[in-house]
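Heads up, one of the protein chains got dropped from this complex, but the rest are sitting where they should.
Now for chain A:
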Amino acid sequence: MTTRTIPTGPAGRLAPLWRTAASARRISRILTYISLVAAAGVVVGPLLTVFLTSLKTPRELARGGVFSLPGDWLNLSNYLTAFENGNMLVAFGNTAFILVFSVTGTIVIGTMAAYAIDRFHFRMKRLVIALFLMATLVPGVTTQVATFKVIDAFGLFDTRWGPILLYMGTDIVSIYIFLQFIRNIPVSLDEAARLDGASSLKIYRSVILPLLKPAIATVVIIKGITVYNEFYIPFLYMPSEELGVISTSLFRFKGPFGAHWEIISAGAVLVILPTLVIFLALQRFIYNGFTAGAVK
């Protein structure tokens, strides 16, 4: 981060008159660090114990306390069990399938809507904008009872296409992100292309879409993480075990692995690990993306 903040140099550089103030600052600084370390401990502690548990054998788990270290740091047998008996391979496959189609669909739908709304004058434009605006106020969880009947009527219940359509069709935040970016693309570029004889579709494809790349990256990140984490929709629309995504397959660990915390922990770590890797690799984009998404 490049933001500059208050220059708070070492206490020694301050004038003697300020010495008491400086030592007060030092104490407050120490308290600040204590609070930060405590908060970090609260965040990391639960995750770390689950990670430790995932490497233990059932015997170790029964004997040692929660914070004891595993005997063999490379004991991956729990992970193998989670993968094989817990259906996690199928789950990652289904999640990837749904992810690819719903993210692509969201981008196509969002950019098309943003292009039409920002670049054209047409009758009832205000009504269209109002329809999209009002929909942001309707929280998805409230309407699922009735949405379920719509998906069922299309015969899409218990297929992967039900959730894909819902992810694509109800993401208005993405349309907003595209709208904000498209406004900053100069209209003169469209006009120049049009003078060269390009059709609207051509302009959308070869002028607008390439210039929307940063917005597309933002949407891919937010949408990708949201879909990866979604539990409610796949739980409701895809009850079949072979259609499990990572959330629902992990949820099913509760039954068969009941008290086997080492296997449940391995399953949880398997789900968390990709998120950690993505976060470490794309930190800055993720902060920006979620900020843009929340503030719309």
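The rule we apply is simple: a contact is a pair of C-beta atoms (placed from the backbone, for glycine too) under 8 Å apart; a residue touches a chain by one contact, two chains touch by 3 or more; residues count from 1.
Convention: contacts and distances are computed from a predicted model.
Asks: Missing chain, UniProt name, options "Sugar ABC transporter permease", "Cation acetate symporter", "Anti-sigma factor" or "Taurine transport system ATP-binding protein": which is it?
Replies: Per the UniProt record, that chain is "Sugar ABC transporter permease".
Asks: Quick one: say which of A:40, A:69 or A:96 touches the chain that got left out.
Replies: Considering all chains, including the one not shown, the answer is A:40.
Asks: From the listed residues A:55, A:99, A:173 or A:250, report the one that touches the chain absent from this view.
Replies: A:250
Asks: On chain A, where is the contact patch with the chain that was removed from view?
Replies: Answer for chain A: residues 1-8, 25, 28, 32-33, 35-36, 39-40, 42-47, 49-50, 53, 65-67, 108-110, 112-113, 115-117, 119-123, 125, 128, 131-132, 135, 137-139, 141-150, 165-166, 168-170, 172, 175, 180-181, 183-184, 186-187, 190-191, 194, 200, 204, 225, 228-229, 231-232, 236, 246-248, 250-251, 253-254, 261, 264-265, 267-268, 271-272, 275-276, 278-279, 283-284, 286-288, 290-292, 294-295 touch the chain left out.
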